[in-house]
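I have a structure I would like to understand better, so I am pasting it below and will then ask my questions one at a time.
Only one protein chain is missing; all other protein chains are in place.
First chain written, first letter: the chains are A and B, and each begins at residue 1.
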Amino acid sequence: MLHFIKKLYYGDIPDANSGAAPSSDQQQAVTDWPLWEVFIRSKQGLDHKHVGSLHATDAQMAIENARDVYTRRQEGVSIWVVESKYITASNPAEAGELYEPAADKVYRHPTFYDLPDEVKHM
Amino acid sequence: MGMQNLEELFQQKIDKEVKIEPKDWMPEAYRKTNLRQISQHAHSEIVGMLPEGNWISRAPSLKRKAILIAKVQDEAGHGLYLYAAAETLGQSREQMINDLHSGKAKYSSIFNYPTLTWADMGAVGWLVDGAAIMNQVMLTRTSYGPYARAMVRICKEESFHQRQGFETLLVLSKGSKEQRAMCQDAINRWWWPALMMFGPRDSESTNSDMSMKWKIKRKTNDELRQQFVDMIAEQVKLLGMTLPDPDLRWNESRNHYDFGEINWDEFWQVVKGNGPCNKQRLDARRKAWEEGAWVREAAQAHANKQRTRKKAA
Partner (left out) sequence: MQQALLDYTLYLADSALILGQRNSAWCGHGPVLEQDIAITNITLDLIGQARSLYQYAAQLKGGEATEDTLAYLRSEREYKNCLLAERPNGDWGQTILRQFLFSCFQRELYTWLAKEKDAILAAIATKSLKEVNYHCRWSGEWVVRLGDGTAESHTRLVTALENLWPYTGELFKGADYEVALGLDPATLHTSWLSAVQSTLEEATVSLAPHASCFMQLGGKTGVHSEELGYILTDLQYLQRVYPGCDW
């Protein structure tokens, strides 16, 4: 049987498949504010990038907390937040079937094609 | 796939320097070791706000006040990044905080020493943050992905801390007779506790072996401590101050500084809770948490009301 660790937050594999039972010290009711994932665009023209997480009661507070926590040194110009429980993640045990088939498709990469030097800017 | 096979695959990944991510299979002991270490690290950042916070109201200039506040606030940020990294291993922040408050979880003993004068702000930055940075730079390459990424972010911010600490002492070292005495006194008090931050000697450390094999840690306690002594023994000359160790001298054959024996009895006493400020620090953390309970509940209650209203609308 695959022995996955129990992960409460990161858009998880359904519980039935998620392996180890929670240890007893995690049973206690949790009153933490919900966890949010934060994505920041460091400057115009770049993608938003995952920078970390934080707790907030709602989306508005999550944006403001992200501003206060993750942009203290002008690290960003735009913030996305999403509550962590809404992220669905791929299963690492399936990494082989998901990603390896792409490995032999070299023809998808531009360097696969030999062109005469005279052809510029292509 | 059998358990053994999974463990072998796991170790192969570690050996090939492939990072372990939250959803990957990992031995339970690896999860626990990381959880313990990351949460301890987070607690240290949070408790570490207190000794420096002690001087915010009394900082001697507006510039120093702003710098100190920004620095202590950075520590809150670092604690937050680290709690988030630990949460990926399946424990809630609240549970970790409860463990801190119950005394079950540990934090760095250095913060159980008092900050008695303004010069301590310099000594803490230079020596304590300096010692922490040695550990933290190593941890940017640790095998658990979320921890390594948190450390990269922290190290970027941390280098300002050590520099401002040294600069604070530099100003004092060039100041009045009282200021110079204050500077030397702070170095005298913080030197040995800073050396203790690297933990027990390698021969006595219980967690090092597996931590090294799994590349959670990459250098031993003694290696890091030596590196630190070599660095500080040179820097202290620039301050025109001395380190309180009569055995400190350059050893040509080892190409390192030799240094005296740490008072291990004091080390274990402070770890066990008998340091000068253990009780005070934990009490302050508990008080903040307990007095904040109604605030956290109110915010959650309001958010729930808002959601209900939205649905009704």
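The rule is short, and it goes like this: contacts are C-beta pairs under 8 Å (C-beta built on N, C-alpha and C of every residue); 3 or more make two chains touch, one makes a residue touch a chain.
Please read all numbers here as calculations on a predicted model, not as lab measurements.
Participant: In the complete complex, which positions of chain A touch the hidden chain?
Facilitator: Interface with the chain not displayed, on the chain A side: 33, 54-57, 60-61, 64-65, 68-69, 72.
Participant: Spell out, residue by residue, where the missing chain touches chain B.
Facilitator: Residues of chain B in touch with the missing chain: 46, 49-50, 53, 56-66, 69-70, 72-73, 76-77, 79-80, 83, 118, 171-172, 174-176, 178-179, 284, 287-289, 291-299, 301-303, 305.
Everything that follows uses one rule, which is that only the chains that are shown with their structure count from here on.
Participant: In whole angstrom, what separates the CA-based centres of chain A and chain B?
Facilitator: Comparing mean C-alpha positions, chain B is 27 Å from chain A.
Participant: Residues of chain A touching chain B in their complex?
Facilitator: Result: residues 2-10, 12-13, 20, 22, 25-26, 28, 30-33, 35, 51-55, 57-58, 61, 69, 72-73, 89, 91-93 of chain A touch chain B.
Participant: Give the list of chain B residues in touch with chain A in this complex.
Facilitator: Against chain A, chain B makes touches at 1, 3, 6, 21-26, 28, 31, 73-74, 77, 80-81, 84, 87-95, 98, 149-150, 153, 157, 296-297, 299-300, 302-303, 306-307.
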